[in-house]
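Here the complex is missing one protein chain, while the rest keep their positions.
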Amino acid sequence: MNTYPHNLLSIEKSSLGRRGPQIRKAQKDASAYLPKEFLRRTPPNLPSLSEFDTVRHFTNLSRLNFCLDTHFYPLGSCTMKYNPKAYDVLSALDGFSALHPYTPQDYAQGTLSIIYGLRQQLKAITGLYDFTLQPAAGAHGEFTGALIAAAYHRSRKDFERKEIIIPDTAHGTNPATAVMAGCRVINIKSAPDGRVDIEELKKVLGPKTALVMLTIPNTAGLFEKNIKQIAKLAHEAGSLLYMDGANLNALIGMVKPANMGVDIMHINLHKTLATPHGGGGPGAGAVGVCEKLADFLPVPRVEFDGKKYKLSVKSKNTIGAVKSFYGNISVIIRAYCYLKQFDGQTLKEIAENAVLNANYVRVKLAKYFPAFFDEICMHECVLTIDKGMLPNAKTIDIAKMLLDMGFHAPTVYFPLIVPEAIMIEPTETENKQTLDKFISALISIFLEAGTNPEVLHQAPRKCPVKRIDEVMAAREPNLRW
Amino acid sequence: MFTSNTEKEKQEMLDAVGVKSIKDLFKDIEPSLLAGKFDLPAAMTEAELSAHIKQLAAENKPLVNFAGAGIYEHFIPAAVNAISSRGEFLTAYTPYQAEASQGTLQAIYEYQSCICALFEMGVSNASHYDGATALAEACGAAVRIKGKNKILLSAALNPEYKKVLNTYFKASNVAVFEDCPLNNATVDLNCLKEKLSSGEYAAFVLANPNFYGCLEDAKSISKITHEAGALLIAQVYPVSLGILETPGSYDADFAVAEGQCLGNTMSFGGPGLGIFTCKKEYVRYTPGRICGISKDADGKRAFVLTLQAREQHIRRERAASNICSNQALCALNAAVYLTLMGPYGMREVAEANIENAHILKDKICSLKGYKLKFDKPFFNEFVVECPKPAAQIIKAAAKKGILAGYDLGRNDKTLKNCLLVCATEMRTKADLETFISVLRGI
Partner (left out) sequence: MYEQENCKFAKTHEWAFNENGVAVVGISDHAQHEISDIVFVELPKKGAQVKAGQQCCVIESVKSASDIFSPVSGEIVEVNEALSSDAALVNREPHAGGWIFKVKMSDAKELDNLLTFEDYKKTL
């Protein structure tokens, strides 16, 4: 038995006529102002709860979640690091949150200076020439970057460049992005060491290549040793080099992407720069570019004339706007705060500790769940099941068993090139004691899987619900009350 | 900062890994790449940071707000933020492990249900980036359903949305857009009929209320659109649906909206909340996450992300959209807000908006030189023609602490004297009086 609160829906707790907060009512009803045909016929089927009912309902829902504040959350490639509490308070200050986007610029200098300031910080940590903070998420940033590449080639009358080369380890967003930007995807197989196969790359690079899109380090947690050569080959072929910055946590303070030859990159502010994920968003996907691409960045942009910050839409080549307004401000403020707490020396402690933690987990588990690529990893390690030792074990069962032991599961079944993949990213903010407990948990799961695999298959038993029937959910979609 | 292992622990870990120093962990990176200098100013402590950020916040001067144009200032009960700032919601990831994410998942399901109820639509996804990007996705879906790439837009669609549509589809040419002209600020039904009769369009995009605040004859528009074999995409204002006819009632195939107005702060325009809804039959064309109900191994109700085979992590280059992150926390705010307000609260909020805006309209139009530009039914926003350029009025009013509205001359030179003015339920009688006396003084 578990002691989690019962999961009635709000509408099931509803009692018609029960009311929440009061607002000042109108003197006359709507029909005094508007013809009847514009009015809705029946009130919406929303719950009728008191304020107290509502607070208790959602507070109890919150207790059904694992989250970073309560659980180790080693979700590979998602960089679930501590989200400093000060930033929550600071980003929510009225001065920021009560600002209408059409407030005249003189009255919005604080927010504009933060947009400008984060842009300078991102330039400093990447070596890139300029940034936009408009994109709302990593995938949105990818899309922005791909549009910039396409616009650049078009501006050179290089109309044939419509291919984007993507390795098979890439996140699914990369190929989906390429198609949205009007390009064709050229998939390339990775080399046996998990990195880009230079010979394969050479075969597909050519006058049609618009972009080579790489995640660095890649999703196997490995650094592209030959990145300078890759950049050179891409550039010689007339292509641009895109870096998916989802894994920047491994390099921050150590390597500037611009020095690797990167022309365009996005940074998931909600990953490397410690802003909370909010159960799936909002995130932010800042996009940086080299000098020749700067004029293609979206508008409006924030400029500084030495005295005042100004919004500018002046640009000959801009791709336009990828969303309304200037970016996800509350996320941008938090990221700005985070970088304000580091200097040029301490910044590298992020990457150093992230990489040390990942390698510690990898080595400690090597005898049980070996790393698929047996070498020093970066910020995350990708483990697999040794079918010789555990012929019947499945990663999904291991993931669910971890939940019962009080740990969020790692990313599983990704990257696709690794069978039964278990992708662990501890991040730098976890301490050794937590890692040791997690390692012990996985070792005990290993032992159980050898002797009693059925028990694993029945996990989780201690979560608010047991294993969920996903087939039923998809065959008979029930998506609303 | 924020790392917690001691030097001793780090040494133990290095020993376990079998390397001498942390440098050895970065051996794959050639030394020249590691030589860069990072030019950041001195690090701040939390106390210093706090003072710095508070000072920046104070450099913003929020004005008494009579601007809308896509982002609206509405009352947000304190309970909304109290709930969404809980770490259990704030610091969770996308609910990949459903059994450990029932809170987020049920909240998404309730969000989807509340939105469907408010819009009277069949299906809602778990949210999108903002209203403009949700509209772009709806246009993409319409193109796929109809196999035609032309989309007709109301000329009274928010110009920011038009910019985003163009950015989204310019490179791929998946959709091309054309404006349908207006007649006195609302869709010209004859033009609509004539344009659609070519049979070339996949969909018509209706803005209701439109960018000038006017309510459209949505039923007639829907009839004309469907008779021509095109889909109707409605871009609406969620708070208005507490009282106004819904996109479901006029048979819209897709309805999208900026949901910031439901329990989210304006925050200089972001984060927004992209509401995306459609008829049930088009659920497979919906981008992004969707939460559904299923059962667990004991037969107990459980929530889970579903219909995932539509999405990028499975379909990759064949996916309809690359969207991965949604705006879950903003959607949670909306769900809490709608739960707090309930069916009658939403009606009262909407009525308070209508009344405030109509009172303000009468007051402004009684001022010398000011008149209502378009005499059409409206919700909480309307256009006034001013005796001076709107830009001047905005500038002068700001000095008196008032944000007078949106300058329509930004996008249309012929409307340079026109101000788009909004009064939500947040504006008190005293605010209206102040606004009027400020205008009188300009």
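All chains are identified by letter, namely A and B, in their written order; residue positions are counted from 1 within each chain.
One rule holds for everything that comes next: a residue touches a chain if its C-beta (ideal position, glycine included) is under 8 Å from a C-beta of that chain, and two chains touch if they have at least 3 such contacts.
No experiment lies behind these values; they were computed from the predicted model shown.
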Report task. Could you tell me which of A:D168, A:D386 or A:E470 touches the chain that is not displayed? Result -> A:E470
Query raised in the report: Hey, which of B:Q308, B:Q392, B:N411 or B:T434 is the one touching the hidden chain?
Result: B:Q308
Report task. Kindly state which of the options B:H52, B:R284, B:R301 or B:K400 is in contact with the chain not pictured. Result -> B:R284
Report task. In the full complex, which bits of subunit A touch the chain not displayed? Write them out. Result -> 413, 470-471, 474-475
Query raised in the report: Which subunit B residues would touch the chain omitted from the figure, given the whole complex?
Result: 284, 307-310, 314-315, 318
